[in-house]
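Removed from the display is one protein chain of the complex; every other protein chain stays in position.
We just call them A and B in the order they show up, numbering each chain from 1.
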Amino acid sequence: MDGQKARADYDVFEVFVQKTQADFHVHVGSVVAPSPDVALMTARENFLRREKAVNLWIVPRGEIHATPYDEPDWFAREMDRKYREVGGYSENGRLWKMYRERALHLEDIVRDLEETPGRGEGGEEG
Amino acid sequence: MNVESADQARQDPEYRKALVELLYQLADDELCLGHRDSEWLGVAPDIEGDVAFSSIAQDEVGHAVFHLERLHELGEPDPDFLAFSRGPTERRNAVLVERPNGDWAQTILRHFLYDVFDDVRAESLLASSYRPLAQGMAKIRREEYYHLLHLKMWVIRLAQGGGEARRRLEQALAEVWPEVGGLFSWGEGEAELLRHGLIQCRSDELMHRWAERVKPIFREAELLWPGLPPQPELQGRSGEHTQDLAELIRTMSEVYSSDPAARW
């Protein structure tokens, strides 16, 4: 600021952590660093001293483009959109009862698939 | 040939003796350097780097703890006693790592040279006849990966940065080089260590492997390779140390020895 000393300002990098490869990268904060390689190096210890991760992204602050916070209408959803949600079809349970059946949910299918071993994954895992 | 456990090692007094000697070298190197690293806590050149460097310090002390626990299993006193109560002549670390940090350039350069050595040594111990050590080394090496990446980055950046940083780095090189050679020694019991298959690689071979790893990075950093490190004046592996180690131990054990009977 006084113009006498040489400035040694670092750049801001946003940090994104991917916890497992089944997850997306999640923004966790930012570091200042002289360059991207250093940012990656310091981000590990500034954000992952305890948590596990499989991948890190750092992105120069200037490369982030965002919607404004103080324009909430950006995300306005005022009309009823039950038609696109599970909750919009709760009558299925009652209707299936007439046929002596239960409504089928995605969770049931996923659970059943997990519980039955597939032939394709036999062998290696024992 | 392989020894699978501490109990088994204790059945052969000669084997145990050689193994204990080796473990002290490993433990004392890591403890000294980890302690020196921790002196940077709160005063590194930037805050993000401060946090990152402290993790390296913790890793080194953590590795020392691993070796001290192995010693305890072999019938040596408990790890805290070994860390805090042994005098300088009982310590087996290389003199290089007991020296004060100096400035950031010297800290970085010494650490880099040590880490490459540590990795080469760890690699050579993967085939050690003492399996608990070999298995531990595999884990330790995985943690050292980040250290090497980190330290290599720093050496190259300080060198490329030119100006004062480069001048200081070159000065650090001149200062640490005479003592680097002490790292490679396996101590007076090298022949025994080889005979028992505890180590697979003689000290001169260790130094050559190390040099082949360091040279390319010196080239990248455009640092002049000073030739293989000379034999150091003091043999840390034989318990010869400087006043710096005596002071380090005094500081480290100040509270511990204020009442050795107390639990802290």
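Simple rule for what comes next: contacts are C-beta pairs under 8 Å (C-beta built on N, C-alpha and C of every residue); 3 or more make two chains touch, one makes a residue touch a chain.
In this section, contacts and distances are computed from a predicted model.
J.: Tell me the UniProt protein name of the chain this structure doesn't show, selecting from "Phenylacetate-CoA oxygenase subunit PaaA", "Putative ATP-dependent endonuclease of the OLD family", "Urea ABC transporter permease subunit UrtC" or "Quaternary amine transport ATP-binding protein".
T.: The record names the chain that does not appear here as "Phenylacetate-CoA oxygenase subunit PaaA".
J.: In the complete complex, the non-displayed chain touches which residues of subunit A?
T.: Given the touch definition above, subunit A has residues 1, 5-10, 12, 28-32, 34-38, 45-46, 49-50, 66, 68-70 touching the missing chain.
J.: List the residues of subunit B that touch the chain left out of this view.
T.: These residues of subunit B touch the chain that is not shown: 35, 38-39, 41-48, 50-51, 54-55, 57-58, 61-62, 64-65, 68, 79-80, 83-84, 103-105, 156-158, 160-166, 168, 251-256, 258-259, 261-264.
Everything below uses one rule, namely that only the chains that are shown with their structure count from here on.
J.: Counting only Cα atoms for the centres, state how far subunit A is from subunit B in Å.
T.: About 41 Å, centre to centre.
J.: Across the complex, what residues on subunit B touch subunit A?
T.: 46, 48-49, 51-52, 54-55, 146, 149-150, 153, 157
J.: Mind pulling up the subunit A residues that touch subunit B in the complex?
T.: For this pair, the touching residues of subunit A are 10, 31-34, 37-38, 41-42, 44-46, 49.
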